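Data first, discussion second: the structure below is written as structure tokens.
Every protein chain but one is kept in place in this view of the complex.
Chain nomenclature is as follows: A, B and C, assigned in order of appearance, with residue numbering initiated at 1 for each chain independently.
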Amino acid sequence: MSFRLYNYVLSGNCYKVRLFASLLGVSYESIAVDFHPGQEHKGEKLLQISPAETLPIMLADDMVLTETSAMLGWMASKFDAGKNWWPVNEPTKITLIIQWLGFASDLTLTIGEARLHSMLNRDVDVDRALAGGKRALRLLEARLTEQSLRGSQWLVGENPTIADIACFPYAALAPDAGLEHDDYPVIRNWLYAIRSLDGFVTMPGIHEVHKLRDTENTL
Amino acid sequence: MTTEPVGLSVNLPSQRVMQARVGDADIAVWRGVSGKLSAWLNRCPHRGMRLSHGFVRGESLACLYHGWHYGSDGVCNYIPAHPDLEPPGTIQTTVFSIIDQDGVLWVSVDGAAGGQDLPGDSKPVRSITFSCSAKAAKDALIGSSVADGSGGELSIHDIAEGSNRLEFKSANGLNSVVVLLQQPSDQSMIAHILAAGDWSVDGMIGISRWSETVRRQAERTKNVPNSDCQDEL
Amino acid sequence: MQDDITLQLSICGQFRSGEFPDWICHRAGVLNLAGWVKVQDDTHIEVLVHGNPVLLEALELACSIGPYSVTVDDIEATSAIWTKSVSGFVEII
Partner (left out) sequence: MLGLERAKDDWYPVAIAGSMGECESHTTRLLGFEITLHGGKNGAISVNFGETDLAVQVKFDHVWTTFCDNPRPLFDIPEGDEPGRVRVPCGVVRVKCSPLRAVENFLDIAHFPFVHTDILGAEPHTEVAPYDVKIDESKNEVIATKVKFFQPQAAKSAGDGIVTDYVYRVAAPMVSILYKTCPPKPEAQDVITLFVQPLDEETCDVWPWMALYDYENSMADMISFQQMIFVQDRSILENQIPRKLPLDPRMEIPTRADMTSIAYRRWLKRSGALYGALTEAV
């Protein structure tokens, strides 16, 4: 096992790690945490591991990681020999990737919060979260529009990077919070492109593209 | 009800499905593997699921809920729960007319869709949704001019009364920007934007950014409590 | 693909609203079934229906609820002979 993940099935942040591990073909040890309703991440057992009261927690190379950007960066550095997902030798690209990794946190704080409210009844300032979520989706749509005019369907450069992985979950889960994708055609196509990657895995709220299976003989 | 523009062709590649709104109708628009377009009432006849959440297989759209398949004519051709059944031609979706004309998708919910001709070399820029009334959006668009990326400006050229089409032209008349307006609800408006003439990538990006500037202005207008105060902005 | 079959449905319940026969014809049309519906009285309707067994079952299921104005207590289905006496699905008197 390459790392251990304290994991919650409905968390978009945990899903970033699950998705990237699957795309890289990396196996890991997953420990389910009862975030809802049990609030186990605030219990003493988990606080002993990380006092941050957040999920996911990753134990990797003797490090305790609580920021998903660091987790994605570590996984790319460790397991992506081609340096495509985290192109460390290309200063402009990694700078922009860091920029979008930061933006991914805004998605969590807006769409993620609104989703906690609309789905799990958490007490949050939902109007503020929804307004922020809409603003974030507009920024993402604008960036992806400009990229598509440049001939790329990805956030940075011509290939998918950890910036796409970091932004994907909460952008894809926006309808869970009542923010539909219908007004964002370029985001919709970018989501489809990620869902079509080899090794893609779903999470609840993000369906698979249902490509025709080899075993099926209908039509 | 006339024909409405519902999107840019480039934003609906083959084997994809999207949602659109024309008048009161919630519509699923999709393309088969060959690129063939269909527009249907966005509701699976089986159990009412929105078909815009479905998936395309070959020349059929399948509902995400139970996988019922419908061909481009709207007729059900496969029911997974009864794989041996050949569904009768009477099980079908409500089909609307759709055409792809000069890179724009046009839908009509009553009768044949008729699109509009665009300048021959029109290239799609983007579709952008404004959260304000159609009037506020239109006023902001008419009141602005598009920067062409090299110091020049395109000013408003053509606004037919009641038209859902605005056209901006450069001084020499060679470059133009066409904005097609779609009104999905009272408080939102979608602008489908195309550029014709000689445009660099940066110029196209400039048009996209211009549309965001106009949107900010239009939505600010909407937020003014008394619409008489618009001039003060 | 299964062979077509013919069934006679005896439907019992409260049908005073008179809405049911048209409703059955419409449903049979959606399911592409042939046959007829005949009102015996306010509490009894007979249906003869011919077509694909899966679709026949679908008609029977739909009839078990019916429109809101009627109450369906029971449907008895028996095998029958198809005489091709009607085309499409019609109400007979």
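Note that a residue touches a chain if its C-beta (ideal position, glycine included) is under 8 Å from a C-beta of that chain, and two chains touch if they have at least 3 such contacts.
None of these values were measured; they are calculated from a predicted model.
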Shown chains touched by the chain that is not drawn here: A, B, C
Selected from A:Glu113, A:Glu141 or A:Asp176 as touching the chain missing from the view: A:Asp176
Absent-chain interface as seen on chain B, which is shown: 26, 42-43, 45-50, 53, 62, 64-67, 79-83, 91
Interface residues of chain A (partner: the chain not displayed): 8-10, 31-34, 36-38, 40, 118-121, 175-176, 178, 202, 204-205, 207-208, 210, 213, 215-218
Footprint left on chain C by the chain that the document does not show: 23, 26-27, 30-31, 54-55, 57-58, 61-62, 64-68, 71-72
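The rule we apply is simple: only the chains that are shown with their structure count from here on.
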Graph class of chain-chain contacts, one of line, ring, star, complete, other: line
Chain ID, smallest distance between chain and overall C-alpha centroids: B
Inter-centroid spacing, chain B versus chain A (mean Cα positions, whole Å): 29
Overlap residues in chain A, where contacts from two or more other chains coincide: none
Contact set on chain C toward chain B in their complex: 1-2, 29-32, 52, 54-55
For the chain B and chain C complex, residues of the former touching the latter: 82, 84-86, 88-91
Chain B contact footprint on chain A (complex, rising order): 134, 138, 142, 145-146, 149-150, 180, 182-183, 185-186, 188-189, 192, 207, 209-210, 212, 218-219
